[in-house]
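Okay, structure first, notes after.
Here the complex is missing one protein chain, while the rest keep their positions.
Note that the chains take the letters A and B in the order they are written out, and that residue 1 is the start of every chain.
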Amino acid sequence: MKQRPAADLSALPTYGIGPRSPTWWGTLGFMALEGTGFALAAGAYLYLALSWPQWPLGAPRPNHWPGTIVTLLLIVSLVPNHMLNRYAEQCAIMPVRIGLVVMSLLGIAPLVVRWFEFPALNIYWDTNAYGSMLWVLLGLHTTHLITDVGDTIVLTVLMFTRHGNSGRRFGDVGDNVFYWDFVVASWIPIYLLIYWTPRLG
Amino acid sequence: MSSSDLTSERDLVPQATPKGDLAPERDGPRDTGLDDATLHRWLERTWRTKPGIIGALSSVDHKVVARRYLVTAFVFLCLGGLNAVAMRIQLSGPQRGLIGPDLYNQLFTMHGVTMMFLFAVPIVQATGIYLVPLMVGTRNIAFPRLNAFSYWIYVSGGIFAWASFALSMAPDVGWFAYVPLSGPEFGPGKRADVWAQMITYTEVSSLAVAVATIVTVFKQRAPGMSLDKIPLYVWAMLVTSFVVVFAMPAVMITSTFLILDRLVGTHIFNPAEGGDALLFQHLFWFFGHPEVYIIFLPATGMVSSIISAFARRPVFGHLGLVLSLIAVGFLSFGLWVHHMFATGLPKLGASFFTASSMLIAIPNGLQIFCWLATLSDGRPVIRTPLLFVFGFVFTFVIGGLTGVMVASVPLDLQVHDTYFVVAHFHYVLIGGSVFPLLGAAYFWLPKLTGRMMSERLGRWHFWMAFIGFNAAFFPMHLVGLWGMPRRVYTYPAELGWGNINLFITAGAAVFFLSFVLFTFNMLHGALRGAPAGNNPWDAGTLEWATTSPPPSYNFARIPVVTHAEPLWAEREALPVATGLRVDARELVISTVAEARPDIREKSATPSIWPLFAAIAVGATFLYSIFTPWAVVWGALPIAITLIGWFWPKGDPEDEE
Partner (left out) sequence: MFAAFGTTCVLLLQGCSGWQSALDPKGPAASELAWLIWFFTGLCALIWLLVMIALAAPLAMRSRTRSDPLVLDPGAEHRKARAVWAALGATTVILVGLTLLSFFANRTLAAIGSDAELTIRVTGHQWWWEVRYENAQPSRILTTANEIHIPSGEPVRIIVTSTDVIHSFWVPSLAGKLDLIPGHENVLDLMADKPGVYRGQCAEFCGQQHANMSTLIIAEPRPVFDAWLNDQLRSAAAPVSAEASAGAELFLNRACVMCHKIGGTVAGGTVAPDLTHIASRQTLAAGTLTMSRGNLAAWIADPQGIKPGAHMPVVDLNGDELNAIVAYLEGLK
């Protein structure tokens, strides 16, 4: 088939950030599917809670303090997270490096407290379905927390190498910021579900 | 919008000017002004899959991955089909002693699981992996390494399931594996775990493909392919991918819950400890119903493509078809309870699901009407692909209408879990999806192989398939109404189901032979067929603009799209874009709605790491059937392989 030149793209930039970049959309896609997973797990909890009048099946109330501390830590971490985002948009390498170190630490901190959350549930996963659901919900979120923190640490190391100084990498930092927002946002409903719904009944 | 608008100054000014500490952008030779031969040499060097075994295992070319997917899925169709043949022989007469209950239960479970998870979903996605980048005019799928990874995960899942079948350890609980039958108490051994874990494999792979497809369609469309110019097939794949994204997590949750109940003693589905067996059904069907549209919607896209090529006109009601695809996608999430009418749910609630199930017939009907309207201009060009489309309308409408019958709560109470339902879903699955797929094979395989399949054999194939299929499955409606439940390995003689089952088996045998003929025709065509040329059917969409088979880089120059049927609209010369680098894998990223060119982005280079990552992930899944600690031990190798995957290697594609 014959061709005729109709557009010259040579002046286009070679990277873009945020919704301009495919990676951002990919991240959004994964957030959508993981979010669906969270929603369904939460739905399963509510389904069981509504099926049994005696929910939470005579179990003691969970101690909400470790969970509340995690929540606060996560919310606080949003501030440096978004500062990091701005630096990444400006392609400022030093502030980005510092920001990533801070975010790695702020990722590890809630994980440490999370360790104490499991015993604070005051029930085991194999005691009854209520216990199972609490552990499942907490476990599901913890998995996301761990993978995202791992991701952040790897990215931090990467930004300290010679590969760091490229537009693409700054875009990756932006996507990492975006994903952390998701990890924080998905925690809030789970936190309410685990610690506060049992207190309603 | 005319093609010159695309390059106006305003569009091309980068929105965020590079600043800060950015390393200076490196540049390389561009395609502007290169003659065809030089351009081909450059692009081939940059985009090819490297020779040798490592090269093959590292390939990230969407066409290579799709071909593997297609072949593998076809193999699973044959295996699943052979399961079916074995079942049909056992059922051909009352009290046949060929196959005992234990084997029979594995057979129908493996048949269902193989057909749904290892054949139908992968094959429609694979077709998309092949065609979508070509149809939207780009050089590779988005996230090509993720795409390669998805294939490896998919084959591991398939091999895993079939290896356990060979060891007589295959699941025997049906393709939806209801608890408590599959639970810790009544499902001893590892059989139900095999079910749950193989779901996880296929899950991960189809989610990955779905995300890659969505991003390809959103961001990699050729300049000018605004939303209204996207081909219907691409729309179908886009909607399907969205359905995958929101449906598959449900079965992921289901199978994870099941594994937890079985492995670590949680009680999520155990009614004795505050769990509930029906919760499993809700979760499963929240996935399971959309699943059937995941299989069906891509087929409607194929039908649209084939019809427009042979009716020699754009499909009537393009917008209506797009809207009905979207409507079906949405509605498919509101129907799941119609699989549970016999569980004794409150009558009023159940009636709601009757209404929603009826509702989905409206967009489905609209699709049928639009196709009929497209065909109604006059006698179309009748070739094998179109014959299969005719077969599709004939059978799918029967299946859809029996769907409407079973959507009625009271009526369903008589036919639920009988051969009537078996008939319904084979009519929609085979009539609605396999027939279009067969038509698509005749239509698009020439693009893959560069050679035509035999038209004469194609017609024989069609008539054998059509007659065999209807002879096998139509009588199932009846035997279901006469009281024959599904999933029985035998039945007593005095119920009078013997003759009709023999007839069904005979039909299935004819249908089987039609597949043998098809296999022959494919192989013969691929090796000996007449050369196809770029556009054997004189069709209008972009995949026909390039050679058959397409080069590794798909298009020497990225097309600029001015019409929904670009090849029909631009018969003299196809407008193309210039200015891309030829020494790096550059492709055009465009804006979501209008497809204005926005970025020249690099596509990932070949890598062996996706394979390693798949091995690490696959081994972890496998091991986790035996101990929950597998997840902990597997984390390290998975992390290592993922770092290997993402760590930049200094290619131009990795930087910038």
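Simple rule for what comes next: a contact is a pair of C-beta atoms (placed from the backbone, for glycine too) under 8 Å apart; a residue touches a chain by one contact, two chains touch by 3 or more.
All of these numbers come straight from a predicted model, not from anything done at the bench.
Undergrad: The chain left out here touches which displayed chains?
TA: B
Undergrad: Which one touches the absent chain: B:32, B:351 or B:534?
TA: Result: among the candidates, B:351 touches the missing chain.
Undergrad: Of B:320, B:450 or B:644, which residue touches the hidden chain?
TA: Missing-chain contact among the listed residues: B:320.
Undergrad: Of the residues listed, B:102, B:228, B:455 or B:651, which one is in contact with the missing chain?
TA: Of all options in B:102, B:228, B:455 or B:651, contact with the hidden chain holds for B:102.
Undergrad: Please pick, from B:330, B:474, B:623 or B:647, the residue that touches the omitted chain in the full complex.
TA: Of these options, the touching residue for the absent chain is B:474.
Undergrad: Who touches the missing chain here, B:401, B:523 or B:573?
TA: B:401
Undergrad: Check each of B:71, B:227 or B:413 against the chain that is not shown and name the one that touches it.
TA: Counting the whole complex, the residue in contact with the absent chain is B:413.
Undergrad: Of the residues in chain B, which ones touch the absent chain?
TA: That gives, for chain B, the contact residues 100-102, 105, 172-174, 178, 180-181, 185-186, 271-272, 276-278, 308, 311-314, 316-317, 320, 342-344, 347, 351, 354-355, 358-359, 361-362, 365-366, 368-370, 372-373, 375-382, 390, 393-394, 397-398, 401-402, 404-405, 408-418, 466-467, 470-471, 474-475, 477-478, 481-483, 485-492, 495-496, 499-500, 503, 507, 540, 563, 565, 568-569.
We adopt the following convention: only the chains that are shown with their structure count from here on.
Undergrad: How many angstrom lie between the CA centroids of chain A and chain B, rounded to a whole number?
TA: For chain A versus chain B, the centre distance works out to 30 Å.
Undergrad: Sort out for me which residues of chain A touch chain B in the complex.
TA: Interface residues on the chain A side: 1-17, 19-22, 25-26, 29-30, 32-34, 36-37, 40-41, 44, 47-48, 51-52, 55, 57, 89-94, 125-133, 135-136, 150, 154, 158, 163, 165-168, 170.
Undergrad: Which positions of chain B touch chain A when the two form their complex?
TA: Touching chain A: residues 3-4, 6-7, 12, 14-16, 18-23, 25, 30, 32, 142-143, 146, 207, 210-212, 214-215, 218-220, 223, 245-246, 248-250, 252-253, 257, 260-261, 264-268, 270, 273-276, 279, 282-283, 286, 534-535, 545, 556-558, 560, 567, 572-580, 588-589, 591-592, 597-602, 639, 643, 646-648, 650, 654-656 of chain B.
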